[in-house]
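Quick one: the structure is below, questions incoming.
Heads up, one of the protein chains got dropped from this complex, but the rest are sitting where they should.
Naming follows writing order (A, B and C), and every chain is counted from residue 1.
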Amino acid sequence: MIAIVKESATNDQLQHFVKWIEGRGFRTNVSRGENETVVGIIGDTTQIDPFLLESMDIIETVRRVSEPFKKANRKFHPEDTIVDCGHGVKIGGGNFQVMAGPCSVEGKNLIEIARCVKDAGATMLRGGAYKPRTSPYSYQGMGEKGLDLLLEASAELDMPIVTEVMDPRDVQLFVDKKIDVMQIGARNAQNFSLLKEVGKTKTPILLKRGMSGTIDELLMAAEYIMSEGNENVILCERGIRTFETRTRNTFDVNAIPVLHHLSHLPVVGDPSHSTGYTRYVRPAAYAATAAGADGLEIEVHNCPQEAWSDGAQALTPAQFADAMKRIALIREAVTADLDKE
Amino acid sequence: MIAIVKESATNDQLQHFVKWIEGRGFRTNVSRGENETVVGIIGDTTQIDPFLLESMDIIETVRRVSEPFKKANRKFHPEDTIVDCGHGVKIGGGNFQVMAGPCSVEGKNLIEIARCVKDAGATMLRGGAYKPRTSPYSYQGMGEKGLDLLLEASAELDMPIVTEVMDPRDVQLFVDKKIDVMQIGARNAQNFSLLKEVGKTKTPILLKRGMSGTIDELLMAAEYIMSEGNENVILCERGIRTFETRTRNTFDVNAIPVLHHLSHLPVVGDPSHSTGYTRYVRPAAYAATAAGADGLEIEVHNCPQEAWSDGAQALTPAQFADAMKRIALIREAVTADLDKE
Amino acid sequence: MIAIVKESATNDQLQHFVKWIEGRGFRTNVSRGENETVVGIIGDTTQIDPFLLESMDIIETVRRVSEPFKKANRKFHPEDTIVDCGHGVKIGGGNFQVMAGPCSVEGKNLIEIARCVKDAGATMLRGGAYKPRTSPYSYQGMGEKGLDLLLEASAELDMPIVTEVMDPRDVQLFVDKKIDVMQIGARNAQNFSLLKEVGKTKTPILLKRGMSGTIDELLMAAEYIMSEGNENVILCERGIRTFETRTRNTFDVNAIPVLHHLSHLPVVGDPSHSTGYTRYVRPAAYAATAAGADGLEIEVHNCPQEAWSDGAQALTPAQFADAMKRIALIREAVTADLDKE
Partner (left out) sequence: MIAIVKESATNDQLQHFVKWIEGRGFRTNVSRGENETVVGIIGDTTQIDPFLLESMDIIETVRRVSEPFKKANRKFHPEDTIVDCGHGVKIGGGNFQVMAGPCSVEGKNLIEIARCVKDAGATMLRGGAYKPRTSPYSYQGMGEKGLDLLLEASAELDMPIVTEVMDPRDVQLFVDKKIDVMQIGARNAQNFSLLKEVGKTKTPILLKRGMSGTIDELLMAAEYIMSEGNENVILCERGIRTFETRTRNTFDVNAIPVLHHLSHLPVVGDPSHSTGYTRYVRPAAYAATAAGADGLEIEVHNCPQEAWSDGAQALTPAQFADAMKRIALIREAVTADLDKE
């Protein structure tokens, strides 16, 4: 960490500051420039709040030099982490997986959709039983019954399931039922009570980036889970909030290579929430794959009989099947060893 | 709600759509323009997901006409709500209150700070016992002991206290201890489990806007609490996340009159988090007061003995006392009946 | 356009409003809902400022129904536009082109870089002679000499060139020198004097999205150029400004399919500015291609002798050559007719 001292600071003030820092167990390195003096603070600076230093009278600004996350940091763990999601499905480190299924578990049609997505090449089944909804008047999900429907489908098709947990009080239920992967949604990306609670389990966690979460905050959320003992974390870029309103969110496709650069954890793209409109889901899914994602989470819904309700951002099974073929080709294009050819 | 139908839609498709909408219990009004046809959807459209309609082939876009919140809506409740915070302190409807105190409860100095802020004119004491921290390695607060220290200060000084609750499992403890006002922090602004839980109590709630929460989402969060039965909600603007990095957050001072226009609930400004630097807290406090806030929440810390740790965004008691005088003058300037003079 | 009238409006006020609108040559359609009345305004509403209507006492909100752009609108021009960039190079409507070269024209190494990028498969040469720089103390480009170097390279290698024009007073020079494609940079995305000036020429324009420009504003900028008579506009997504700081800009990859949906103009992605770091340029280039871009603009710089200065976001010729092979494979994956196989 580096503190830039104001030109106006007296030598005494500077000495006082350096002593104060050293009194907290850090080493320092003082360098005098033309217009300002820089104090390097050496040691485990994850403990220091940079805003605190910046509030001091003689300090101009403070810059972090090292990342505030450790367990999620590629620097201290250079090889890719591979997360085992159960049913023989692994993600990360060269393993690419597609999680597909309906936004919400609605009933018996789940098994039908599950079969469609499996036939098209999906290896994991997604579906929401507990639904975070902006309005208290909107449908809040089937709850425990929804979990049971997911487990039935999982057993019948031998696929791991991914489903959201919203409340720390529900975590034990998810563990007891042996849910394969627990999802933390964007709205709970800084719900630290929930992050700690799932950190105490061994269940793999699909951790979504918050709507206005920075990449560093996503990694700090992962750190919360990992620091409790659960290192099975899969990161998910699902679009961020910007000024653009033509799509539901802005898909930050850059985040995929950035996360790979900073962390060893697997990174998944969610083209459904990143766009919000069926017509843009496939281009976004291709983009995520091309950018090097380790997997995708895609909403798929079948409703040939009820033409109007395929969900604002869901693909039909036919659209999904077409997409899966192109996704495989793109994955090949970006991972091929071109020198060999 | 209004659905704009594409030019390319056939008459049959349009009829099908209208029938489908009416089958869900809504009335419709169809109006044909030059390049598109508009279908007005009349009824309680809070139930309809606009994204769902937009996903339909013949639909161009959908626009909400009425707000998705009801209980928080000034339209259905034109008079200002006044929230009784205990100890005779009321906020809203012309009652202006300042909540001040340290960011975190740290120990015995709490009572000292509390006395300072009371002397300067603050009517409520704030202090964090449970702290949401970006890093799992940062100090997480004193917990229950912190609550007890707050209650002691409250009793001694006859001031209501405001303190954050982060976990639905802690709500009962806050109720049992008779905490005057429970704060929901920015990171939990869409933690729906927590919102529902505090909604089941009668304790006044200070509800902070999420870091990237729209004004409508803040009102929907209030709606979650109110729909469970607790109508004692105080809204708080605390800065939003933008591209600007010279301050910790961007203080959306516009939100104050906008919230007053849309809702009957009291609105408080938090100049400490909105700026993140002591040197900007006072101008932001003045701005919030001038924009018509019903109150302010300000961090104050006393540390004559430890000159370095007054907190990045805390005012000293002396700065706070000066600010309180100007705040009173500004409040007078914006509320004065100029015609009388 | 739709105006929502407040519940509080009297019948007289509503009639007054309707008469006022009709007096301006529009037709209206009034529909009464439970809580509000909706007035549809029919006619060429591109002339109406929605903010003006919203300022009226009885009006709650106003929503645009039709897009404010016409000439750039796919609705009125369903087939893809193909822009002829000279030297036999066409873009759009299935024609995919890569523009590559150095950020700034620096001197004789231009021809070397140009040869490298051509060998790797680039079909257009980019390079800046006039440079918009945030600081007045930064290098401002070679100016006219830079144009001449570009023209030499163009002649020698038979490739069209793309280069930025910043000042309306320079447009005639660019036309006289027969520059193939004039680029309008992000900072001039709403420099209407410049847009009108290039609109009076017949030279193809590569129009970059503003740093905080919405997709609609990009299309309105195109409309400015087209309304002056120049329909040879190529749109370019180059990243937008958001709260994320790990990359220079946030690459809005969604914008590519959205622009294709709304407009018939070709759409190019710029992975260099969208990321700002060499290490992320290739993933972003792949993502843009996968999302359906009609072309890419990529910075490439050769400097084996001066290892330190390859430009913060430039690819080396070797990196570029590798990338071009994968780009070709991805382009194939997204455009292949899978049914035929």
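By definition in this document, a contact is a pair of C-beta atoms (placed from the backbone, for glycine too) under 8 Å apart; a residue touches a chain by one contact, two chains touch by 3 or more.
Worth saying up front: this structure is predicted, and the values here are computed from it rather than measured.
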Fill in: Interface partners of the hidden chain - shown chains only, full complex considered
A, B, C
Item to complete: Could you tell which one of C:K75, C:K208, C:R248 or C:H264 touches the chain left off the display?
Response: C:R248
Discussion item. Looking at the full complex, which residue from B:F26, B:Y224, B:Y280 or B:F320 touches the chain that isn't shown here?
Written reply: B:Y280
Worksheet item: With respect to the chain omitted from the figure, which of C:E106, C:D180, C:E223 or C:E297 is a touching residue?
Response: C:E223
Worksheet item: If the hidden chain were put back, which of A:T81, A:S227 or A:T242 would touch it?
Response: A:T242
Worksheet item: So that we can see where the missing chain sits, which residues of chain B does it touch?
Response: 212, 214-216, 240, 242-247, 250-258, 261-262, 274-275, 279-280, 283-284, 286-292, 322, 325-326, 329-330, 332-334, 336, 338
Response to the item:
Note that chain C touches the chain not displayed via residues 17, 20, 46-47, 49, 51-56, 68, 132-138, 166-169, 187-188, 190-194, 196, 210-212, 217, 220, 223-224, 227-228, 241, 248, 276-278, 308-314
Worksheet item: At which residues does chain A meet the chain that is not included here?
Response: 2, 4, 7, 29, 31, 33-36, 38, 40, 42-44, 61, 63, 65-66, 75, 212, 241-243, 245
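Here is the rule we go by: only the chains that are shown with their structure count from here on.
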Discussion item. Please identify the chain lying most centrally, where each chain is represented by the average of its Cα atoms.
Written reply: A
Response to the item:
Comparing which residue numbers chain B and chain C contribute to their contact, where sharing over half means same and under half means different, the two sides are same
Fill in: chain A and chain B: spacing of chain centres that average the CA atoms, whole Å
27
Worksheet item: Using mean CA coordinates as chain centres, what's the chain A-chain C distance in Å?
Response: 30
Worksheet item: Using the average of all C-alpha atoms in each chain as its centre, how far is it in Å between chain B and chain C?
Response: 38
Item to complete: Would you give the residues of chain A that are in contact with at least 2 other chains, written as numbers and ranges?
Response: 212
